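Let me give you the structure first, and then I'll get to my questions.
Every protein chain of the complex appears in place save one, which is left out.
Entry: chain A
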């Protein structure tokens, strides 16, 4: 039946025979969508006397909010940090591929690079909505170059930078522009970082702490100035010590301002974080856990040997090795795998596992008024999953953008 034309003549879709993740619970409810937004069916019924134009039988699926990956370096042979002349097509390619993992929006992540690369790459990829063409881009996650030499990990040391001035001068010199930047990972122990953290936060750029040797009080100070995330917890930071728990201590800190939450990224691929460490973090601070893939170029490639840039790698199962060695060269787990592994390893509920990939990253980025949940008025970015949390279909703004073949 046609919907009420006086309010909107856009078609209405009703997802039936499903369990939707709402208010932290899976509920047997239908889900209604109009104009890419989730619709309140009670309002539709009483105010508009309107009905669905189309019914989608979900065959008992779970419907979760679309997954949000705030740290992904590339995949399918593409490295976002390799400044080609056409980074945007590389981002688009990966954006399209990760739809099958249920990812509906993401932050393409650049590792430490020389200023020329930022200046070239950042203007090429604008923040935009997702669709059939691929997952939406929420803005770049710039991991470095303002990080610790001691905890640089795989970042090239010669491009690391420090703050020579208070304020954003050094940041702007390195990046050129912050227009399409959602998040910056920096080391809070760097001199003059305090004002940088404050000014970035005030501009709406999420500040994350990582690749750092900061002690707890330095980390707490950064949080008090606006930092709200920890980049891949446990990795590239000082190990937990009971007299100075370092950045890890933020999970249970009493110095976090009231009403604020510190979120932390977790690579739950079963390789980069020991399941016991995953459980420690989850039990200490469940509402801050954000699943990230931290995926590299090799994610999505089939098993075997691949040549990536100067490197030859070998993929065996979930491990990506430098060919001929047992040296890990990054994460190749997909977001849906990480969710399944996190649930199995932590023993958490289905709801918690799904929210760690949807609600929490949306809250972290300050976009939970439209993403990361299935509240009325939110974007209809949806993932249909079976009970084992395998992705069956992905929708962006109410449009089907991927469906598993029969």
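By definition in this document, a contact is a pair of C-beta atoms (placed from the backbone, for glycine too) under 8 Å apart; a residue touches a chain by one contact, two chains touch by 3 or more; residues count from 1.
FYI, contacts and distances are computed from a predicted model.
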{"item": "Listed names \"Ribosomal RNA-processing protein 42\", \"Glucosamine-6-phosphate isomerase\", \"Trafficking protein particle complex subunit\" or \"Eukaryotic translation initiation factor 3 subunit B\", matching UniProt entry of the absent chain", "value": "\"Glucosamine-6-phosphate isomerase\""}
{"item": "Hidden partner chain, touching residue among A:49, A:202 or A:274", "value": "A:49"}
{"item": "Residue ranges of chain A at the interface with the undisplayed chain", "value": "30, 40-43, 45-46, 48-51"}
